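A short write-up of the structure that comes next.
Only one protein chain is missing; all other protein chains are in place.
Moving on, here comes subunit A:
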Amino acid sequence: MEFAELIKTPRADNVVLHRPFYPAVEGTLCLTGHHLIFSSRRQDNAEELWLLHSNIDSIEKRFMGSLGTIIIKCKDLRIIQLDIPGMEESLNIASSIEALSTLDSVTLMYPFFYRPMFEIIEDGWRLFLPDQEFELLSSVTDEWRLSCVNKEFTVCPSYPPVVIVPKSIDDEALRKVATFRHGSRFPVLSYYHKKNGMVMMRSSQPLTGTNGRRCKEDEKLINATLRPGKRGYIIDTRSLNVAQQARAKGGGFEQEAHYPQWRRIHKCIERFNILQESLIKLVEACNDQSHNMDRWLSKLEASNWLTHIKEILTAACLAAQCIDREGASVLVHGTEGTDSTLQVTSLAQIILDPRCRTIRGFESLVVREWLQAGHPFQQRCAQSAYSNSKQKWEAPVFLLFLDCVWQILRQFPCSFEFNEQFLIMLFEHAYASQFGTFLGNNENERSKLKLPQKTMSLWSWVNRSEELSKFRNPLFEANSLVIWPSVAPQSLQLWEGVFLRWNRSSKFLDEAQEEMINIINYNKELQAKVNALRRQLAEMETDDKMLKNL
């Protein structure tokens, strides 16, 4: 298919662009296969707006005589308005945008066409391979092994080709366990707590069904992670009711009788459309320009967004607490093991492991616990808060995770190497990007699409020092401790950087950015000064000593 077929009017002049907090600008609008480009042709300060079609969540069109108005709502929650003279032009442009922003085929997406303008120092696709992760692990324990049982994605389509499992369990047993778990997602290692050797595993629900099926290999597999005489915890991210109902559909949960060494704790993390609706309500509330305090708080509460944040954080804290405080191993699962399970396992690692609070470590966490673990990004992030279509697989699961990370980051402002901008950047790229990282639903799809060969990795771009400098937290001070966030509702806040981002003058934000860079530079100056003074002091002290010795 040629993009040209979809673009009947590639260009329109005298278009007026309206954005909140900016004066309206007149200019030329161009449509390309992947971008909507607006350029104000003013001599003095030409302004250009490039918008990826894939970033467009929904559009609305209106007519006033022959003047067409298109309101574009983006997945990054921005809203812009274009006034286009001429009925036909506006109709053409609107239908082109609609078609181009809802392309069916992944291979037509921009990442397949994007050619980087920067030099690639490190290929992001090769950065976080399971082998490297395993190497780190085997330096502290030899109880685990890399299994290639899923080499051709034959055992579990949503798992990566290699996974880490207990050494004592062979591939044959793994195949059997896979038949007992939803979507074949058998328990695999998620995190090893070096401090006490406890582990966190994740899987999907066991397929016990109504007649209480059991699987000896499954029991053996998870028991293999326990120390003699020790107990473990199974954190089920569903409420007991939901878990019971799942049995009717062939799912279920680990029964006490068959897993006597495990205690099960049910948490209640919502899924799919409930989350999606929550996001829609929240964004509606944030975009409401009436300044009534009363309505604001009710709307905020009614959206339930912060309740979801609290539930997820609580479950993650609980998992971390079991591992660090109770000295017990943990297995986390919900139904499919691709959404709430990953929220819990990844957040628990941020709480427990200082490495995950560094930039590299966090990238590695996103790769391990989200991309390789098979979170269906393509499905979940197909639409954002302005979507009209109510597909049941869209859900802001990853955004909720990022929000939780932001909550912890806000509570521990010095313990993270990255800043809020880094999280916002990940949010944007998960929904629309020139990079291939977040395309596809799992490693299987990614390898079929040949993404590593045909597209650029987000990490190749981010990890260059020019970009990194924007994402560094100047206050970072490596904190080797476990950090316990407060989950009290009073401690949780709305993530203004995402949800109120476009409702404020961005000039203000630009300045904040500039101010921040100033502070970082000032900080560097100070550090340099400190170092210089230290050196001078040391020199003087040695001089002193020499004088005394004389």
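Some notes on this structure:
The working rule: a contact is a pair of C-beta atoms (placed from the backbone, for glycine too) under 8 Å apart; a residue touches a chain by one contact, two chains touch by 3 or more; residues count from 1.
One rule holds in what follows: contacts and distances are computed from a predicted model.
Comparing "Septin", "Aldehyde dehydrogenase", "Myotubularin-related protein 12" or "Ubiquilin-4" against the UniProt entry of the hidden chain yields the protein name "Myotubularin-related protein 12". Check A:T210, A:Q245, A:Q391 or A:S469 against the missing chain and you find that the one touching it is A:T210.
Although one chain is not drawn, the whole complex shows that of A:C317, A:L439 or A:M456 it is A:C317 that touches it.
Residues of subunit A that touch the chain left out of view are 21, 45, 210-212, 240, 244, 255-257, 263-265, 268, 286, 291-298, 300-301, 306-307, 310-311, 314, 317-318, 320-321, 325-326, 411-415, 475, 477, 479, 481, 483-491, 494, 496, 500, 504-505, 507-508, 510-511, 514-515, 518-519, 522-523, 526-527, 529-530, 533-534, 536-537, 540, 544.
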